[in-house]
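A single protein chain has been omitted; all remaining protein chains appear in their positions.
In order of appearance the chains are A and B, and numbering begins at 1 in each one.
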Amino acid sequence: MRSIIIFSAIVAIAAMMGAVWSSTRHPEVNSQRDTPSPWTGVPPKKSPFSHAKLISGPFKTGEEVTEACLACHPNAAKEMMQTEHWTWRGNDYKDPDTGGVIKIGKYNLLNNFCIHAMPNIGECSSCHAGYGWEDEHYTFDDPTKVDCLVCHDLSNTYVKSEGGHPAEGVDLVAVAKSVGRPGRKNCGVCHFSGAGGDGVKHGDLDGTLYYPTTRLDVHMGRHDFQCVDCHKTKEHKIPGMSMSISVGRSLRVTCTECHGQHPHRHERLDAHTKTVACQTCHIPRMAIDIPTQMEWDWSVSGRDHWLVDGVDVGVKDRFVYMKTKGSFQYAQFIRPQYFWWNGRSDRYLTGAKIDPAQPPVQINHPHGDVQDPEAKIWPFKVHVENQPYDKKNLVLLTPRTWAPKGEKSYWNDFNWDEALAIGSDITKVPYSHEFDFIKTEMYWPQSHMVQVKEKALQCIECHGPAGIMPWQQLGFDGDPAFRGNRRRMELLRDPRGGGR
Amino acid sequence: MMRSTAQKMKVIPISSGEPGGEPNGLPGRLLAHRSGWLAVLLAGLFWLLAGTGMAVERRTPLHPPVPLLDAAGRNVVESAAPVSTVTTCAACHNTQYITDHSYHAWVGRNERFKTGTDPEFRVWDYSPGTFGRWDPISYRYLTPPGDTRLDLSTAEWIQSRGWRHAGGGPAVIGHGLRPLDQREPAAEGQAVSEDQTASENQTGANPDARILDAESGESKSWDWKASGTVEMNCFLCHLEKPANEARKKELTAGHFAWASTATLSETGLVEPATEGWKYRSDAFTDKGEAPAALLGLRAPTSQHCGQCHGQVYFGQEPMQPELDLKQWSTATKGQVFSPQRISMSGMNIRGKEDLTRPWDVHAEVMLECRNCHFSLNDPATFNPSTGDQPRHLTFEPRRLATSEFLLGPNHQFAKGAAAQGRVARNLEGTMRQCDQCHDADAVHAWLPYRDLHFAQLSCESCHVAKAYAPALQQIDWTLIDPQGNPNTQWRGIDGKLTDPTAEVLGFQPVLLPHKNLDGRERLTPFNLVASWYWLEGGKTPRPVRLLDLKGALLDGDQYHASILQVLDTDHDGQVQPSERCLDTQAKVDAVRQRLEAVGVKQPHIVSELQPYGLHHGVGPADSATRQCNTCHRSESRLGQLFLVATQIPGGVIPELVHGSGVSLAGQLTVDEDQQLVLQPSTQQAGLYVFGHDHWPLVNTLGALAFGLTLLGVLGHGLLRVVAARKQGSSNT
Partner (left out) sequence: MKYVRMQLYSLYERIWHWVQALAILLLILTGLCIHDPDRFLVFSFQTAVTVHNVLGFIVLGNAIFGMFYYLSTGTIRQYLPQPRGYLVLAVRQVMYYTGGIFRNEPHPLEKSAEHRLNPLQQATYLGILNVLLPIQVLTGILMWSGQKWPEAVLSVGGVQTLSMIHGLCAWLFAGFVIAHVYLTTTGHTPWTNLKAMIFGYEDVPAKHAASTPIETTD
């Protein structure tokens, strides 16, 4: 009897304690948000393993180094040879003309910078993760041709040259001893300086990211992320897709992998994530510290003088005019342009017909519009180029611009007709010897140079009378803050009042 | 493969920059590293394109083109006379109704009372608004009809203060009933006395008809027929780009009738002429109408309100506010209505790198002043007064149609119940207040004792925890400088206000109980502005006229010899800034004698404290006060010393003005640096704040009881030990 009294007393006290405690608890402070910490998505930092004692050398060629690597990592080359970094063609693309599915990549696509790699492969292959790609007869089946060093060198002394071979003077033994997990330098050497210079291509990637600060990029600056922390690599397959050559979205790296769909602790902001890409607010400007190329006009190349306001400014200024390439326009610290994008895009295939009556020719126009539930508003850099096309066959042409000394190429003798003939022959593009130049556009979605919340766009930068968002061109009736968002617009459209 | 691009319009982004805190980031730097000219060229190109891009976005004004009419109803293009807004707009809008229903026009003129009859005001005040309520900041006293001596007349009021007045009301009829420019000179005296008993003194200084000559100090007559009157200026708040500066110039010059026309000077419709303004007939349509696009008539934006009310900034460039008394709400409260992050400001604000919050979060989320201070019969915002509604109804659907509203829009704007806003008190609480948009309960679940906190604290107490711009601290009219200016001190800035490099510190307002509309006193953040001035005694006390002050203290552009003698304590022949204060009895006496010498009767120094409530400048939620121990500790925010004044002229301790609804809960004391500080007291505010407040008597008594017990116990124990020892030894 007594024990029952005591037991019930203890239970009652405990229950009361619980009740009072929970009534004074502070739900907002204590409750877990549905999004776990973003750090769970970041690979743990492993202590580096030194290869210095394992490697002795001497090495005469890159291939010898690769053989040494493969002795311990027998699968590495096989894995590597499955990836786009080796094949330069990895994406399936359904050709809308033929219906057939083809593999596309740098191997067979042209862009609106240096146009096409294949006619100039001896030069372009300095960014191929392999050795010896000097002409169109390169075979992709020799494991010893895989270039381990360009991605794994941590000595910062490895340089590639023509044909993708190690440059002269590189101490291959020292480089091989240094290998480890790839850092920003390994990726940046190609991805930061595409199209012939630092920051020319992307707008959100340039050499400032080698030593970034928070004001450049919160991940790489404040937290010292390496590229592979987000582009989490498995079996040498590196996820992430640039829209310049990728049309799908299967391997895209997204912010939400780590941050979730509702990262803001702010209902209004979280409501935006259905419509607005993270990048739109968190990359308010591109090319923060180094200018990026906005326009390139090939048609004026080949001149010995370039006048601006009557002043000869020379022909070797990569920001203004080069005899080899033509004239440029660069911009720095600028607003991106905003378009709907659902992750997919069109792709201009080499040899496809164009309609010269409707310039600019679209190389990779993003898919999506205000009606597309999967599309979000994304920030883009739009690059404009004036590039050669065949007036008769109505195709974009692929000039041979670079060639070893003594061979025929545009940069060697500034003869467009010859350069186009040779180049088009290599890429199997029909060429009628009647060419002209046409404006083309290429879209570059912005995903790097991410800003902290304090620097992200504020409401009033997009909405309100001075907002930068082109609402009507995006398909809205007007500023959705006042006119309603996509869902409300649908309600208004549907006389029955039903939603999607 | 190809995508048709014809339907796709391309917008080049606006390339203006995000400079402050961006060492490399010159605004939208379009780059050519070695070729600056190209950058300029491109920037220009982009600007042009951006301009066209904006033009696509900008809606065409809803308002149709209108012929501008003069007061007689003739098209001004033909008559060349000043535009009359009241006549022009009356074509469609009931301008009579509008001017009748606008405290912005009447500024207290229609709520007049006899001086000395309302205990909530100073004895010389006779209206709750700027037309009749004296203010120590603007100082000069608008002489009421019947006074014997003229200070500020109606005409001079318009000249000096009219630029912060919407026009209409007293700027048309002055103190009388009939328009000032339609009175016959002979009937002058009667016109005044029509509704104001001025019969005591027929020779009184008629403030409607006369003006004080600044040079001679003599009163002379004002020709209203020549100057015209100032109609309520619709353009000022409804044009896309009103030209307040041009308007101000006309007002100051006394060309009152041209004020509305001058407001059009940014539209391209008018240009200055030798006499007034002339109309550019080429800018008008063939029918003689002002094109809609040029007028850009629209609902007022926050910038429109900011023309008179203080710093409002929506630009992209770093904000560089003009800090002076013209920015009224900024000067009195440190208020800045801007979406810009404080860190982006062009001001030299201490620790601004970390102040990434916007100046005002409501500006940031695209609210305009009018969203809360709306027109009272606007059907979109119509708020039926609570209490009128039957209990079974939650919404009042009967309201004006938009068209009816547009015909007769009420220009009484919804207002709160600020300590200083005394006009139209019948409208207090009509505005949209915090709790009408925000569900505080929903987002304060973390706050223990929520209802208790809400019952004792205004939202602003925690959400306007600090003002980040400087504000007025004290103004001393007891000793003007040789230019006739008062000694003015500002708080929240380390250095001179005019020095752009002076570090801006901002200030923490003092939290004082303020009686809310529900009758409860809640702690509310205030800036206190202390002022000292000479009051003329006698039956009708008046602040000593600036004219008399100058006459007594100054001799030309320097101090009168007798004044200079007492002020110059170090005898260097100069009056140093540190000497320019009536801080000794000798100085006070010297000034008093001089005042008496110029005919001021019984001059004595009076000091008052005006509370200015901080209701704007709300930051995002995470900038609000949130830590318990901000208040719940002995060094509490609630008991934080507030510096009231650094100098105390004449040793006179200021008193809180009457009628503000604020209680000065605390102790005004002079600290060891001879500064006047306010030690707020939560107990005087009727609060008991755990961790901060104590009952000293209870603690003393309790501690005494506790101590005595302890002492008794110890003594008793000791005795027992001693006794036990003794017994132990005797036993052995």
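Miscellaneous remarks
By our rule, contacts are C-beta pairs under 8 Å (C-beta built on N, C-alpha and C of every residue); 3 or more make two chains touch, one makes a residue touch a chain.
Keep in mind that this is a model prediction, so the values were computed, not measured.
Per the touch definition above, the residue from B:L393, B:A442 or B:V698 contacting the chain not shown is B:V698.
Residue in contact with the omitted chain (choice from B:D354, B:D557, B:D622 or B:E635): B:E635. Within the whole complex, the absent chain has one touching residue among B:A253, B:C437, B:A455 or B:A597, and that is B:A455.
Looking at subunit B, the residues touching the absent chain are 448-452, 455, 628-629, 632-635, 683, 686-688, 690-691, 693-695, 698-699, 701-703, 705-706, 708-710, 712-713, 716-717, 719-720, 723-724, 727.
Definition applied: only the chains that are shown with their structure count from here on.
For this pair, subunit A with subunit B, the centres built from the Cα atoms lie 52 Å apart.
Of all the residues in subunit B, the ones that touch subunit A in their complex are 1-6, 8-15, 17-18, 22, 24-26, 28-35, 37-38, 42, 53, 56-59, 301, 314, 316, 339, 341, 343, 356, 358, 363-366, 443, 445-448. Against subunit B, the residues of subunit A that register as touching in their complex are 24, 26-29, 96-97, 215, 284-285, 288-289, 291, 308-309, 313, 317, 319-320, 329-337, 346, 348-349, 352-355, 358-362, 365, 382, 441, 454-455, 458-460, 463-466, 468, 470-473, 478, 481.
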